[in-house]
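Here the complex is missing one protein chain, while the rest keep their positions.
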Amino acid sequence: MTHHTYVLTVSCPDQSGLIAAITGCIAETGGNILNLAQHTAVELGMFFCRISFAGTDDFTEEKFHGAFDALSKKFSMEWGFFNTERKKRVAVLVSKTSHCLYEILLKHADGELDCDIPVIISNHPNLAHIATSFHIPFFQVDVAKGKLEYEKDLEAILIRYDIDLVVLARYMQVMSEDFCERWGNKVINIHHGFLPAFKGAKPYHQAWQKGVKIIGATGHFATADLDQGPIIFQDVIRVADTRSVDEFIRMGKDVERRVLVEAVRRYLAHSIFLYQGRTFVIE
Amino acid sequence: MTHHTYVLTVSCPDQSGLIAAITGCIAETGGNILNLAQHTAVELGMFFCRISFAGTDDFTEEKFHGAFDALSKKFSMEWGFFNTERKKRVAVLVSKTSHCLYEILLKHADGELDCDIPVIISNHPNLAHIATSFHIPFFQVDVAKGKLEYEKDLEAILIRYDIDLVVLARYMQVMSEDFCERWGNKVINIHHGFLPAFKGAKPYHQAWQKGVKIIGATGHFATADLDQGPIIFQDVIRVADTRSVDEFIRMGKDVERRVLVEAVRRYLAHSIFLYQGRTFVIE
Amino acid sequence: MTHHTYVLTVSCPDQSGLIAAITGCIAETGGNILNLAQHTAVELGMFFCRISFAGTDDFTEEKFHGAFDALSKKFSMEWGFFNTERKKRVAVLVSKTSHCLYEILLKHADGELDCDIPVIISNHPNLAHIATSFHIPFFQVDVAKGKLEYEKDLEAILIRYDIDLVVLARYMQVMSEDFCERWGNKVINIHHGFLPAFKGAKPYHQAWQKGVKIIGATGHFATADLDQGPIIFQDVIRVADTRSVDEFIRMGKDVERRVLVEAVRRYLAHSIFLYQGRTFVIE
Partner (left out) sequence: MTHHTYVLTVSCPDQSGLIAAITGCIAETGGNILNLAQHTAVELGMFFCRISFAGTDDFTEEKFHGAFDALSKKFSMEWGFFNTERKKRVAVLVSKTSHCLYEILLKHADGELDCDIPVIISNHPNLAHIATSFHIPFFQVDVAKGKLEYEKDLEAILIRYDIDLVVLARYMQVMSEDFCERWGNKVINIHHGFLPAFKGAKPYHQAWQKGVKIIGATGHFATADLDQGPIIFQDVIRVADTRSVDEFIRMGKDVERRVLVEAVRRYLAHSIFLYQGRTFVIE
C-alpha cells in the first residue's frame, strides 16, 4: 500500500493548546508528522501553522477530513489540506523578455518546481520558440481587442487547462479589477523594483535617478491596485554609482528571475499565509 | 500567581508520533506552547526539537519533570528543560582587542543578550577601563606561570562566579585539552576566518595571499583541536582586490563582533543541538 | 622634508583628454599619484574624478593651485583640493538612542574614522555619560525654546568648535529650511528605513505592516524636505515573517550604525560627488 504525503495549513486566532490539538488529531487519524512550522503573530493575535505528514496504513483522507473539520470549528480555524501527489497546474504569461520564462522552465525541468506547466500564454509571438523547445503549448492572445474581450480569451485558456496558478513572468499587461477578483491570490507577478519603492513603469530608471545604492525585485500577488499586492519574496543587489541604467537592467534580471521562482516555490509548498493585506511565509 | 516561561529541547532517533507525544505531554501538565521549531535530519535519522511554553496555574516544574522523564525513556530522548528566568552566567575572556568585548557589553546593556555578565578576564591589562565603565569586575590572569597553573587560576574565577558559558572574545590563548574537556561545549570562540579555510594564525593574511574574494568569521565551540570545534554561526563580507590586508582586518572586525554575538545569542536561546561533530541550530 | 598627501576632486562636463590633462598637471607640479578613481556618467555627460597623490620635494600647494586653476577654467571644472593632514571636524548630534553614537566613537577610537570629534550635542541628557567616558564635551540644547532660537544656540556651538560636518546619529529633531540651506551638504543623517520607501516616522512599523522581506537603513544628506536628501550609503538585512516589529528594530540597529559610519567615511574621504539631486560615490 502506498502512503501519501499531505500538507495541512491552519490559521486562526491564537489560543491555548492549538499545537497539541492539531498534532493530536493527526496522530489519532494515523498520520505521521514529517515537518511542522508554526508562527504566532503576537501583534495580531493570530496563529499560523504548516504541517507535512505521511499517512500510515490506518489513514484515510475522509477520516481525517471529518476529524479535522470538527476540530477546526471548535478553534475557528481556516485550514487547507493538500495531497502532495496532486500537482498544481501553472500557466506562465509572458511578453517579449525571456529570462523569467527560461528560469521557470529550467527549474521545472530540473525537478525544482513541484508543479505541471501545461501552457504558456503571451501577447507577443517572440518567445514561442522557447515554448516549442520545451514542448509546451503556446497561445498568443490579442490584446488589441480591448481588455475585456482579451481577458475572456485568456480565462478560457486558463479554464480549459484547469489552471491553479497564473505566473506573470514579465507580462507587460495590467489585469482588470474583475480578473484580479476572480483569480484573487492565484496570480503571482514579478515587479522589477524593490517595492514599495519604485512602483509603476521603469523602476530601474527611477532607481538610477534617485541614486539608490541597492536595487531589487519583488514577487507578489497581483491585485487591481498595481504593484500593491501582498509581497511574497524579495531580493536585492548592491549597485555601484558607476553603473548605468542599462547595467541596472542587466543586473536586475538575475534578481527578478530568482525572486519569481522563489515566490512560486513558496506558493507550491503552501507556505504562504495571507492576513490583513500582507503575507506570512512560514517555512 | 506568576506564570514562568520554559524552553524544552529534545533530541532523539526519529520515530512516529514524536511531536504529538511531546506537545501532548506539555498540554496535559498545564503548559501552553508559545513556539515550536523542529527538524528531522533524514541523513542521520535524528529528530531535534525546541519548544518554548508558558506554565498555566496547573503547571509545576516537578510534575512536568516526572511526566517528561517517563516519556523520554520510551523514545530514548536526550532533553533539556530551562526556566527562562534563571539567566545564564557568562564570563568574557579578552586580550588586547576591544571590538568583540564592546559588542557584547553594548548588546547586553541594550537588553539584547539574555544573560548575566558577572566577570571579565584577560591576560593583559589593556581593556580594564572598559570593564570599569560597565561596572564589571576585571581579573588579569598570569599566563607566564605556565598553562596548567594559569588555567587553574582561571577556573577558580569561573567557579567562584558560577559561570555557565565562557566567551572567548578575541582571547589570544589556546586552552589545554583538559580545560576543553572539563568545559566541553561551554566555551564559544570567535575565529577571524571563514572556517574550515584559514585555520590558525593570521587568517586575514592567508586570505589576502590566496586572493579570495569573500572573507568571513566563525563562531564555534572551542575544542582542543584548534579552530576545529563545531560551528555555530558564520558570516562573510565581499572584499575587492584593491583592499589591503589592513583593510581586511578592519572590515573583518565588523563581521567578527556580529558573528560572536549571534553565536552567543543562539546558545542562550537553547537553539543549538550537537550531533556527530556538527551543530544543528534550530530557530 | 615631509611630503604631504592630497586629495583632488574634479567634476565637469565630459570631454576629450581630461585624465591626461589632470594627471599631467599633477606630474608637472611635482605630485606623485597614489590612487585614481574616475567615472563618466554617460547619461548626464558628466565626468567625476578623485585622485590622491603625494607631493615630492618640488611640490608646493601654491604652485599646484595656480596651475590647476588655469586648467580648471579651460575645462569648466568644479574642483576640491584637500591636504589630508588637516582633519575634518565633526559634531555628533544625538537624542536618546546610543547605538549610532557608540559606533562612531568606537570606530574613531580604533583609528577608522579620519577626523576630529570635538563636540557631542543632544536635546536630552541621557547620553552624556558616553561623552564623558570618551572625554568629549557634551552640550544639551533646549528645543523647548522654539526651533529658531534653539537652532541659533546649536549653530553657535558648531561655529565655536569650527565644525566641518554635522552627523545626525539618530537625532530626533527636524532641521529648519534655513539651517539646511546654511549647512547644505554638510549634514549627514541616518534614516532607519530603506529610502525612498518608508519615509517619515516609524519606518520599521510601516515595513512590518507592508510585509516586506528585507529592511534597511539609509545614510543621506539632510535637506529641508524630510528624508529626501541625496543618498550616500544604504544597507539591508533579510527579515523572516516570524520576526516582530521589536525584532525589526533590534536587527535594524546593526544596519543603521554600519550605514551611518560608512556614509561618514565616504564624506571624509572626499568620495562623494553631488549632481542633479543624487550622489555619485566614486571609490
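All chains are identified by letter, namely A, B and C, in their written order; residue positions are counted from 1 within each chain.
In the analysis below, a residue touches a chain if its C-beta (ideal position, glycine included) is under 8 Å from a C-beta of that chain, and two chains touch if they have at least 3 such contacts.
Here the structure is a predicted model, which is why all the values come from computation and not from measurement.
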Seminar exercise, completed: Checked against the full complex, the residue among B:V236, B:I249 or B:A269 that touches the missing chain is B:V236
Exercise. Which of these touches the unseen chain: C:I19, C:M172 or C:L274?
Worked result: C:I19
Seminar exercise, completed: Note that chain A touches the absent chain at residues 98-99, 102, 106, 110, 112, 133, 250, 253-254, 258
Exercise. Can you name the residues of chain C that touch the chain not displayed here?
Worked result: 16-21, 23-24, 26-27, 32-40, 56
Problem set entry | Residues from chain B at the interface with the omitted partner, ascending | 39, 42-43, 194-198, 208-214, 216, 230-231, 233-236, 240-242, 244-245, 277-282
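Assume only the chains that are shown with their structure count from here on.
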For this session: Using the contact definition stated above, find the chains touching both chain B and chain C.
Result: A
Problem set entry | Farthest chain relative to chain C (centres taken as mean CA coordinates) | A
For this session: Would you please write down the residue numbers of chain A that are in contact with two or more other chains?
Result: none
